[in-house]
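Now for chain A:
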Amino acid sequence: MIVAGAFTGAFHFIVHNPHFLASKTLDQIELSAAALGIALVVALPLGVVLGHFHRGATIAIGASILGRALPSLVLIGIFLTVLGIGFRNNTVALAVLATGPILTNSYESVDRVDRDAVDAAIGLGMTHVQILRRIELPLALPLLFTGLRVAAVTVVATAPVAAVAGGGGLGDIIVNQASYGLSGVLGASFCVMALSAAVFLALFGLQIAVTPRALRATKVPGNLSGKEPA
Partner candidate 1 sequence: MSLASGPVIPNFGKGSACVRGDHTFCWDWVRDHWNDTLSPALVQHIELTVIAVGIGFALAFALALLAHSYRLLEQPFGIVSALLYTIPSIALFQLLVPFTGITWTTVEIALVAYTLVILYPNITAGLRSTSPEVLEAARGMGLTRQQVLWRVELPLAVPAIIAGLRIAVVSTISIGTIAAFLLPKGLGYPIFVALGNPTPFKTEIYSAGALAIGLALVCDALLVLLRRLLVPWARLRFA
Partner candidate 2 sequence: MSSQESRAAAELRFDRVTKHYAGRETAALSELSLEIPAGTFCVLVGPSGGGKTTALKMVNRLIPFDSGDITIDGRSVRDLPLVALRRGIGYVIQQVGLFPHMTIGENVATVPRLLGWPKRRIRERTAELLELVGLEAADARRYPAQLSGGQRQRVGLARALAADPPLLLMDEPFGALDPITRTRLQDELRRLHHEVRKTVIFVTHDVDEAIKMGDRIAILREGGVLAQYDTPDAILAHPADEFVAQFIGEDRALRRLALRTLGDVELDPVDGSTDVPRAPRSTTLRNAVSLMVGAGSDRIVALDDGGTPVGTLRLSRIEELL
């Protein structure tokens, strides 16, 4: 009974507030994209380079462990005190969260590329950059993208918590049941889930587009262990 009521209420909410939800969703996308962007720029090159030279495994893998151990709430709280309320603090907090999976996976994906292929490339006289670009990265794509997807979905699903620190987005509704009622919370949650799914699919599509034809496997990625919800 309650379930049915809540669900219908949620759909009502969505239907009656399209612009409101859309603007909140856009805010959330902005926040998530910014956070992911920072994490990508920092962690991806670092991970790839470390993986190429097969060094720094402890850092790369430790980053994930540390990342998991940092509760999103704590991060948000800390950065709020450092950077004040608003967009910046939450972006940074979420970026820190996203760094773990991206760093670890970019490291592992390059580190695990078939050594024989790399050795052959070295023997043929390819430079480091050429090996990375032509051999390692194409072969590393699946695992790399898994990390990206995990990071992206984590950020999107965690962003609502940031609302308590001025993060805006759909979280504003979710943490404010007093104003929007349970249907509002549920409705906004559906939007978050839809957003997560969209991001997941978008990245998966990107992965397929970027993968060289010969390497395209048609497996849907399975377990997402290592992910941390909001």
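Simple rule for what comes next: a residue touches a chain if its C-beta (ideal position, glycine included) is under 8 Å from a C-beta of that chain, and two chains touch if they have at least 3 such contacts; residues count from 1.
Keep in mind how these were chosen: all candidates are chains of the complex that A comes from, given by their letters.
Given the structure is predicted, the values throughout are model-derived calculations rather than measurements.
Although all of 1 or 2 belong to the complex, chain A touches just one of them, candidate 1. Listing the residues of chain A that touch candidate 1 in their complex gives 2-3, 6, 65-66, 68-74, 76-78, 80-81, 153-154, 156-161, 164-165, 171, 174-178, 182, 185-186, 188-189, 192-193, 196-197, 200, 222-230.
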